[in-house]
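All protein chains of the complex are present and in place, except for one that has been dropped.
Naming follows writing order (A, B and C), and every chain is counted from residue 1.
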Amino acid sequence: MREYRVRGRGIEQIVLTERPTPRPGKRQVLIRMKAAALNRRDLMIVSSSLPERRSGLVPVSDGVGEVVEVGSEVSRVRIGERVCGTFLQGWQGGHMVDADTETALGGERDGVLAEYVTLDERGVVHVPGHLTDEEAATLPCAALTAWHALFETGRVRAGQTVLIQGTGGVSLFALQFAKLAGARVLVISSSDEKLGRAIDLGAAAGLNYSRSPEWDLWALEQTAGSGVDHVVEVGGPQTLARSIRAARRGGDISVTGVLAGDGGAVPVKSILFKQLRLLGVFVGSRQMFEAMNRAVAAHELRPVVDRVYPFESAVDAYRYLGSAAHFGKVVVRIAA
Amino acid sequence: MREYRVRGRGIEQIVLTERPTPRPGKRQVLIRMKAAALNRRDLMIVSSSLPERRSGLVPVSDGVGEVVEVGSEVSRVRIGERVCGTFLQGWQGGHMVDADTETALGGERDGVLAEYVTLDERGVVHVPGHLTDEEAATLPCAALTAWHALFETGRVRAGQTVLIQGTGGVSLFALQFAKLAGARVLVISSSDEKLGRAIDLGAAAGLNYSRSPEWDLWALEQTAGSGVDHVVEVGGPQTLARSIRAARRGGDISVTGVLAGDGGAVPVKSILFKQLRLLGVFVGSRQMFEAMNRAVAAHELRPVVDRVYPFESAVDAYRYLGSAAHFGKVVVRIAA
Amino acid sequence: MREYRVRGRGIEQIVLTERPTPRPGKRQVLIRMKAAALNRRDLMIVSSSLPERRSGLVPVSDGVGEVVEVGSEVSRVRIGERVCGTFLQGWQGGHMVDADTETALGGERDGVLAEYVTLDERGVVHVPGHLTDEEAATLPCAALTAWHALFETGRVRAGQTVLIQGTGGVSLFALQFAKLAGARVLVISSSDEKLGRAIDLGAAAGLNYSRSPEWDLWALEQTAGSGVDHVVEVGGPQTLARSIRAARRGGDISVTGVLAGDGGAVPVKSILFKQLRLLGVFVGSRQMFEAMNRAVAAHELRPVVDRVYPFESAVDAYRYLGSAAHFGKVVVRIAA
Partner (left out) sequence: MREYRVRGRGIEQIVLTERPTPRPGKRQVLIRMKAAALNRRDLMIVSSSLPERRSGLVPVSDGVGEVVEVGSEVSRVRIGERVCGTFLQGWQGGHMVDADTETALGGERDGVLAEYVTLDERGVVHVPGHLTDEEAATLPCAALTAWHALFETGRVRAGQTVLIQGTGGVSLFALQFAKLAGARVLVISSSDEKLGRAIDLGAAAGLNYSRSPEWDLWALEQTAGSGVDHVVEVGGPQTLARSIRAARRGGDISVTGVLAGDGGAVPVKSILFKQLRLLGVFVGSRQMFEAMNRAVAAHELRPVVDRVYPFESAVDAYRYLGSAAHFGKVVVRIAA
């Protein structure tokens, strides 16, 4: 069977290799992969200078496939079922522990850009039936991060207002999930076209922050001066000051990304006086994933897939993601 | 009756004045004040350049007295009872709203450095019987902030470790409350003598950060590498980076003060990966105050009072607070 | 001005009386009532043998009107605004205290079946603009109970399943609110016609329990054997055993009514083994009411009004409610 491995730094170092199809251990399942979806993290892992463990790594955390063989002690999953691997294989439920950080697919452990993958039966979840493989492949990282931010550490409810930043994976899923839950969504982006598409997806209003950089004031206007209930932060210190101003007294700010870098001053005094909660959110547990899937299934929610590349062109998929031209997920089709 | 009023900027502008004893409105109580306690905020209000509202203000938020008259519609309080005013007169329970910010004693509203004060019956709480007046006077601001941080937005439990910074009012109350709840307390200070006194109060270990500035590493050592469960932050951005390093995965950092100023970079990426919660805490509601008082009463907890000044020497009390030599609260005795 | 007063036991003892229009106290508002809505409680207060306080009572808790005068210290409300009174005038936010029970409109205090009413400014909330007066009048008791049950003590989320019992006020609002929040709703009723109307409102499935009394088994079937996430109980001990069987492991059962009487055995062992939460829910606080109104406004949700009676025929409205033929709220129009 074929799988990609990372040989060194740079997209060109992701190469297609061959090895015998693995067999599952006693509590493992063998999955014939159907599709994988890229995250910005996948790009960072190959693009920047990185830990030793990258060398030889099978990349990519997110994917879906069909169980084709199960170990002798497997009870949670059956042959023929369609499953996603979980981003953090070790985090089942409750709180995350230090050891769980060593179990991330496509980083600390081999990922899913392969024709066959073996995972622990506790490291997979069943996938809503209405989804195509391309759609299902997108759930493990960005979708779960958004769900976790809004409903697990966050407290978003019907009637509340959620602000999302840009139209990356976490932000678009946050938009879709917040809508499911009866919340109103404000979106900022540097592209009018992307704003238009976000509004098509259900956002109540959008602002082009390259033309109107004071999006915090805009968010206040959009909420009659009171501020938004929840900000899904993806920028880091560079955007946090505005997020703090945009939030209502007692509001939540989920810290899900630091795309704009990690330096920069934060107006801590406002966190105090506004009694805000800044909540670090790192993907999520298998139990959260299952709760999310129930919502995805009940609403037949469709993740936004931008482009699909064939397995042999996975490197092109990386390049396209790197261009930042996408709106929605970039997917690799592995098998029919 | 006599009361202090702030005439302008600077401690010297706090002057003793005279006016007729007020009468309570229908839902108000008239309180004969017994003692008042100073907070750093009281110093800041008179010392720095400030809003117009300072002029003519009766200063000081914290105090205790005896109800000597009640309005015709008062039902919560009776003549002869001993009560504290609440810091935020408007915040009864549930979440704080914007209008509540306009109801802070000794700031937005006249405070308690006076022989008689009238307050709404909803703006007072009964005081545990075992406390002296000097002790009871210290509860409204610093104690409630600590209680709110640990148990209302925070989740401190028996067996957990709490880190406090310095030995100011909030920190010492946090030490005492955390101990009540079965938690272990680590303390940092720039004074060996103050560390010793904190240990006498029940702290498990202390570090002099002027000699050993890497108190984050020390906190990790003290918790077998896992980090503390809760940090009660009083410093702001200057200390926050170390607090973030000192906290365990999934830990809480209460933001209760920005004594060291509001500039400075914050390692937001660590908030994300460690899934920390930064929780802004601003004093608390009357219902929180009542819950705290039940704990104070049940344990006959004694607030730490450093020095008591007579009413006529209130300005000296301000000066002593300004010297930062104190350990515990600085109190003004108003009446026997 | 005219108002109804209860002279004794029985619907016929609700009589129209006259008195001068009251004036608001300093912190009160005078409301010109537009519409009032009946709850089963209103019927019980006049129909059963009851406490002394009934005699002379202005009945009915739920209504809406226009503020026509405000007291000198009123700041939360302005003349011309449309407001509902809160069911429990004393419960602003946080937890309910014993004294709050003495502040229920149309029971412990005079209600709103009157042309003019004075209420404390803290005892009113602004009303979403899209609602007719008849619709707005229905919010204070049944709607708030449903909101409180699902989202304040309950934890209903997108993708979950909620079971409602019958089509009374609380149940229909629970149906509508659960749908807003992305949940799926199962409904049981003794009337096929009412089931049909509940399905028109968005329920996923319905069962006629007079034909199929084992609705607990049906609920399990409808959830692939796992059980529903939340039951909104209105029946009391008579229905609780089935609710407990219908709930999933770790599920919630809101106890909002005991329509079927208070005797009867409860399978407590199943509460233990299934780790259920039985949550007593009694109307709600003003802050909850405001959160609910934000959701009602954002979604332009329309309460279900069955029939509207003119003010002079209020007694007929009581009779119609007593017939149990209604689907949705029974309203009295007080003024144009």
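As a convention for this text, a residue touches a chain if its C-beta (ideal position, glycine included) is under 8 Å from a C-beta of that chain, and two chains touch if they have at least 3 such contacts.
Keep in mind the model is a prediction, meaning the values are calculated, not measured.
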Touch criterion as defined above, residue of B:Leu30, B:Val296, B:Ala314 or B:Val330 at the omitted chain: B:Val296
Touching the absent chain when the full complex is considered, from A:Ala99, A:Ala224 or A:Ala336: A:Ala99
Listed residues C:Val58, C:Leu279, C:Leu301 or C:Ala314, member touching the removed chain: C:Leu279
Contact partner of the left-out chain, one of B:Val97, B:Leu180 or B:Ile199: B:Leu180
Absent-chain contact - pick from C:Pro22, C:Gly71, C:Gly264 or C:Gly322: C:Gly264
Chain not shown, touching residues in subunit B: 151, 157-160, 177, 180-182, 184, 291-299
Sites on subunit A contacted by the missing partner chain, in the whole complex: 25-27, 75-76, 92-95, 99, 285, 287
Hidden partner chain, residues of subunit C it touches: 95-98, 101, 153, 226, 236-237, 240, 249-250, 255-258, 262-282
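In the analysis below, only the chains that are shown with their structure count from here on.
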Fraction-based call for subunit B against subunit A, same above half, different below: same
Separation of subunit A from subunit B, taking each centre as the mean of its C-alpha atoms, in whole Å: 42
Two or more partner chains touched - positions in subunit A: none
